[in-house]
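Every protein chain but one is kept in place in this view of the complex.
So, subunit A:
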């Protein structure tokens, strides 16, 4: 558990940041210039805030220099030492930290760095450089890994090259990770907890699925991004190849894909892909109709209970009025499309 509370004044921005990050990946999300990088710098000890406290697993880091904090930092620009080989970069932390460098073979294997060890940073692609930077941070025996937009400087192809490594990192290590980003797709794929920042302040900190299904918060993620993340389990394959999956509120049909029975899936259902109907609809081309109950409404976003999970639907004020939508009533959610997130 990481607990952060600090204030700092800059000429153009004053920061007042407080949040705690449980195990798993916590995404620090917000627009550029809202203080995300400053926050991670304060956590890593590269910036001394005017006042505040930083605790990691109960250990007070506030007065410690970066050397003593045991926070692995993956910078947006990798910051590999240009005059050293990849191997020397990866070995760099081993000299000064007990326990550092111990998992050299496992980590180079996990990140696919074996064939790069003799190269110099200038001869690596952007994606390779970032992988080496992740490996170097992991080999410093960190108690927390902070990653400041590690994919922001990469093109789409390189991003999708790195993403599986990050997922592997999340799944193979039990290291808590603080992940700074302003890209929703990364956050959705990686994070369990979301900390929303705006103008130097933390506006919300909650489990990702809660934020996504909260009609008050979902718009902060972007106008087209409102929509929930629900879990499902594969129960069978239809004769035409479509997948049947069980959700908290009933079965749903998914496009054909290779998926073994029992596999857990994370489904992203965008609010503007959901239509509400008071009556059970008939004669529709949409395949998935789920029974739901309205729990909250706000600004054209309707929160729906699907069993014990929550999802969102977007409706116009006119439709809301015409259908007499209000919290507590049961209706049918017609889901036009579902995307399956790798997990």
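Heads up, the rule we're going with is that a contact is a pair of C-beta atoms (placed from the backbone, for glycine too) under 8 Å apart; a residue touches a chain by one contact, two chains touch by 3 or more; residues count from 1.
What we mean here is this: contacts and distances are computed from a predicted model.
Per the UniProt record, the chain missing from the shown structure is "Molybdenum transport system permease", taken from the list "YeeE/YedE family protein", "Molybdenum transport system permease", "tRNA 2-thiouridine synthesizing protein D" or "Menaquinol-cytochrome c reductase cytochrome b/c subunit".
Considering the whole complex, the residue from A:42, A:100, A:154 or A:187 that touches the absent chain is A:100. From the options A:6, A:29, A:73 or A:179, the residue with contact to the unseen chain in the full assembly is A:73.
Considering the whole complex, the residue from A:51, A:123, A:160 or A:337 that touches the absent chain is A:123.
Shown as candidates are A:26, A:39 or A:140; the residue that touches the absent chain is A:140.
In the full complex, subunit A touches the omitted chain through residues 44-46, 65-67, 69-73, 75, 77, 79, 81-83, 85, 87, 92-93, 95-97, 100, 118-123, 136-137, 140.
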